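Please find one structure pasted underneath; my questions will follow.
All protein chains of the complex are present and in place, except for one that has been dropped.
And now, chain A:
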Amino acid sequence: MNNNSISLETFEDVADSTDWLSTPLSGLAAVEAALRCQVCKDFYKTPMLTSCNHTFCSICIRRALSNDGKCPLCRASEQEMKLRSNWSMEEVVVAFTKTRSDVLLFAKTSQDTIAEPGKRKLGDTEDDDSASQRSGKRLRSSTRLSKSRSIEMTSEMARLEADVPHQDSTDFEPDDGLVACPICLQRMKPLQVDRHLDTSCPGEPQPERTPSKPSSRSTSIPNAFSSSSSPKKPPARTFERLPAVNYSMLKEPQLRKKLQEQGISAAGSRQMLEKRHKEWTTIWNANCDSQYPRRKGELLHDLDVWERTVGSRAPTNSRTISLGAQIKDKDFDGAAWAAKHDSSFKDLIANARRNKVLMGRKSSEDEKKGVDRTHGSSKDKGDEPTPQPDSEMIASLDHSEEPQEQVDSVTQATGIIDLTGEIASSNASAGELSDREDGAVDLDASSRTTTI
């Protein structure tokens, strides 16, 4: 019920470093693996450097440290206080993830074309120019591919090279027929230089030496990076890191107060309070590390996810707790519940009855054979006859144990739920079970007496 509301990421959506292995660029698998946290196996998110020089996501290392205080990689003792942000790593991850899908697509499609070489040899009569023009689409053969790739490459390099000197020339040698003074760099006609040096040269480089020079250095080049990198000064932090708490020093009311101060739920057992506070501290502090801290509402959402999956509202294996919570809920629809589980209740009752009959038969058999039976084997016999129903019964007991109490309290407290006798009958079946167990004990005792 609670899980269905969670939007699930599907298997196909998961990106992994092994995605590269099936492409010609399999070497990128190692590159991508190096950009992933070893704990969550996902790309580093707010990477932090430990004092043993390992990098993990902030939240991963904080969780791991609050769990056992050691670096997950080398097990060196490590303290949360010593963690340092690894911003360069974050930049690399951002840059890589931005281009990942394009590169992967490119790698995959180029592989397709390699996989079908020489399909249309006739096409090879086209000249290389047109091939290179179409290189973005489909290529016919691997030789053609590499050829046109190299053409592409050279043209790309040519473009880059053309760019660079062009920029340099605007920087240093504007094509204005002037030359720069070797000392103050002021530009003048070649004939004027000597005279300038003798009379008016200030003797040191002047800042505004070439007014014609576009300020490309200061704008265009940093621009190329500034979008993704060059971590800005983190926005003024309204977030203060929470200190680690020694829970054994806190009394429960104090702990509850701490939780309330943080604006998070203070319900549940002592153990749950500690876990919740620990998780909140981890989420909060990891957010403090982030260059782009999120709002508290989002953090509360994260805590809610934790609560549903690991915390107090997590589904358990026997479903006991979630079942209990469900039944305790004041909107609990008793009639629907009874209708839905009608058959299983009936099965349980039938099982319990069958067991009782079985036990009755067994006990009479045992009493008959009891004389030549050792105590041990008769005891085995007592356990043996119902292995299958037994486990079912225990499972049903598991279910009924806690919810049962709760149902009782609910029925008492609210008085609205008429469980139409169905839960009551499960009570009855549990009762029968305990009868049976009593029976088994009696049986044991009786066989013991007969052996003696």
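Here is the rule we use: contacts are C-beta pairs under 8 Å (C-beta built on N, C-alpha and C of every residue); 3 or more make two chains touch, one makes a residue touch a chain; residues count from 1.
Please note the rule applied: contacts and distances are computed from a predicted model.
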Answer for the undisplayed chain, UniProt naming, from "DNA primase", "Glycosylated lysosomal membrane protein", "DNA-directed RNA polymerases I and III subunit RPAC2" or "Ubiquitin-conjugating enzyme E2 2", is "Ubiquitin-conjugating enzyme E2 2"
Sole contact to the chain not displayed, among A:81, A:267 or A:310: A:310
Missing-chain contact among A:28, A:49 or A:64 belongs to A:64
Name every residue on chain A in touch with the hidden partner chain. 6-11, 14, 16-19, 21-22, 38-42, 60, 63-64, 67-68, 70, 72-73, 75, 301, 305-306, 308-310, 314
